[in-house]
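Of the protein chains in this complex, one is absent; all others appear in place.
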Amino acid sequence: MSVVVIFGGTRPQGNTEILTEKALTNIKAERIYLGDFHFESIIDKRHDTAGFHDRNDDYNSILDRILPHDTIIFATPIYWYSMSGIMKNFIDRWSQSLRDANYPNFKQQMAAKKGYVIAVGGDAPHIKGLPMIQQFQFIFGFIGMEFAGYILGIGNKPGDIMADQKAIYAAGELNQLLKTIV
Amino acid sequence: MSVVVIFGGTRPQGNTEILTEKALTNIKAERIYLGDFHFESIIDKRHDTAGFHDRNDDYNSILDRILPHDTIIFATPIYWYSMSGIMKNFIDRWSQSLRDANYPNFKQQMAAKKGYVIAVGGDAPHIKGLPMIQQFQFIFGFIGMEFAGYILGIGNKPGDIMADQKAIYAAGELNQLLKTIV
Amino acid sequence: MSVVVIFGGTRPQGNTEILTEKALTNIKAERIYLGDFHFESIIDKRHDTAGFHDRNDDYNSILDRILPHDTIIFATPIYWYSMSGIMKNFIDRWSQSLRDANYPNFKQQMAAKKGYVIAVGGDAPHIKGLPMIQQFQFIFGFIGMEFAGYILGIGNKPGDIMADQKAIYAAGELNQLLKTIV
Partner (left out) sequence: MSVVVIFGGTRPQGNTEILTEKALTNIKAERIYLGDFHFESIIDKRHDTAGFHDRNDDYNSILDRILPHDTIIFATPIYWYSMSGIMKNFIDRWSQSLRDANYPNFKQQMAAKKGYVIAVGGDAPHIKGLPMIQQFQFIFGFIGMEFAGYILGIGNKPGDIMADQKAIYAAGELNQLLKTIV
C-alpha cells in the first residue's frame, strides 16, 4: 500500500501543506505539487469524432505518478469556497483520460483507490467548505473511488492552522491510520 | 444597464452556450469566452510583503471588459459537479484584484452588480449541481454581489439542452427580465 | 399508475397546496393532509430486543393509503429551511415500518415508487431550500425510490405563489407528465 498526495496550493509551506504533513509524519509518500507543473485546462472533445487531442503538457506525467498508489490525498487550500482552480483543472482533465486509449483502465485503476481530502480555508470552512466536500463525494462516486475521509481546517495567515486543535488531532489520527496501511 | 456574459465552456455551441443565448435573444451583451484568452492560475501572495506579482497575461484585460457592466452572467458547463477549471481560475484571480492598486475599487464595483448563473450538466445537475450553486452564493456574498438567479439545465450531447423545457422556459423568462433593464 | 400526495402544510389553501394542485389539474390523485391525522413521533427502538411498540395512532392507516400508489408527491411548505416537522415525523416513522412484521415488504414497495417534492418557502427557497432537496435525495436513496423531480417555489403570504411563473410553469409541465402515466 502506498500514498500519493496531490497538492493544489501555490504557497510554499501553506496551511494546507502543514496540516497534510502532520498526516504524513514518518510516512513514505509521493508528493505532487500541481503548481510545479504545466498543464492546460480541458478542452471538451467528448462528442468530437476525432476525440481529445493530446495537449502536450505535463498532465499525463502527473497521472503516471499517481496511478501506482492506492491512497490519494487531495490537499487543497479553499479558494473561493472550493478547491483551487489548478486542482479543478487537473480533475477536469480526467474526462480526457477516461477516453484515452493510452489509459484503457483509467477508471478501474482509480476505482481501486481510496481518496482523502485535506483542505484549509479562512472563511468559516466548516460551513462554507461543505459544498466542496459534497462535490468530492460526487467526484469520487463517479470514478468509483471510496471517499475515506476528510479534514477541514481553519487558517488564513501562514501557520494559523497550528491553532486548529481539532484539525491537528484529525491529522494525527489519519497519520496513525496511514501507518497501519503503508 | 448592460450585460456581460462570462463563458467557462470550451466547446463551441455547447449546451450551456445555447441555453445562455436563449436568455440573450435580442439583448445587447458583451460576451467573454474565457477559453479564448490566456491567463494563469492564482499564485497566493496575500501574505507576502511584496504582494501579488503581475502575471502578464490576459486577466486584467478581461476584467476591464467586465467592470463596466452591471449584470454578469456566469455561464459554465458543469464539469465534475462544479464550474469549469478555467472559470474557477478566473474567479481565483479576484484575490489578486482585491489587493491590486490598479483596481482600488474592485470590490465596490463588483458589489454593485447582479450575478446570474447558467449551468448545464449531464449527471443529475438538479441534484449534483446544487453544491456549485451554494458556492456561487458564497462567492457573490463575499464580493457583495446580489445573486439574482440561476438556471440549471440537463444535457450531455451537443444540442441536448433544447429538450429541457423547464430550462428553456427559464431562459425565456430571464430574457424578458433582461429586456426590461437593458 | 396512480398518484398520492402527502401534504405537510397546516394552512388550508397554502402556497404549497396551490402549486401542487396546479400539478394535479385533471389528475385523479389521493390526497393526504398529514395535519388531519394524529400520529406520534418515532421512539427509536431499533436496538431494543422487544422492537418497536405499536403507537396506536393513525400512522399505519396513512401508510395503507400510500402504499397502493406508484407515484408519491411530497408537498411541504419550507419551515425553517426544511420540511415541516409533521412531515419529518411521518418520515421518521418509516424506521418503524422497516422493522414491522405487518409490513414485511415495506422497503420493496417503497423502492418501486417514484418520488417528487413540491415545496414553497419565503426566504430564498432556491438557495436555502437546497439542503432539504439533498436530504430528500438521501431519503429516497435509502428507501430505493427514484427521485423523479422537484419544484421549489417562492411565496410567503397566501397566494404569493401565483406570481412565481417558473414554479407555475414547472407545475404545468409535471401535470402533463402525470397525465401520460395516470
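Brief remarks on what is shown
As written, the chain order gives the labels A, B and C, with residue 1 at the start of each chain.
Throughout what follows, a residue touches a chain if its C-beta (ideal position, glycine included) is under 8 Å from a C-beta of that chain, and two chains touch if they have at least 3 such contacts.
Since the model is a prediction, treat every value here as computed from it, not as a measurement.
When the full complex is examined, the chain removed from view is found to touch A, C. Of the candidate positions A:F39, A:Y103 or A:Y150, contact with the hidden chain is made by A:Y150.
Across C:V5, C:I86 or C:L174, the residue that sits in touch with the chain not pictured is C:I86. By the touch criterion stated above, the residues of chain C touching the omitted chain are 9-11, 14, 35, 41-45, 47, 77, 79-86, 88-92, 94-95, 123, 128, 130-132, 134-135, 138-139, 142, 157-158. By the touch rule set out above, chain A reaches the unshown chain at residues 126-127, 130, 133-134, 137, 147, 149-150, 165-166, 169-170, 173.
In this section, only the chains that are shown with their structure count from here on.
The rotation relating chain A to chain C, fitted on Cα atoms, comes to 180°, given as a multiple of 5.
Two copies of one chain, chain B and chain C, touch each other, and the residues they use overlap strongly: the shared fraction of interface numbers exceeds half.
Averaging C-alpha coordinates per chain places the centre of chain A 24 Å away from that of chain B. Rounded to whole angstrom units, the spacing between the C-alpha centres of chain A and chain C is 38. Chain geometry summary: the mean Cα position of chain B and that of chain C are 35 Å apart. Under the contact definition stated at the top, the residues of chain B that touch 2 or more other chains are 130, 134.
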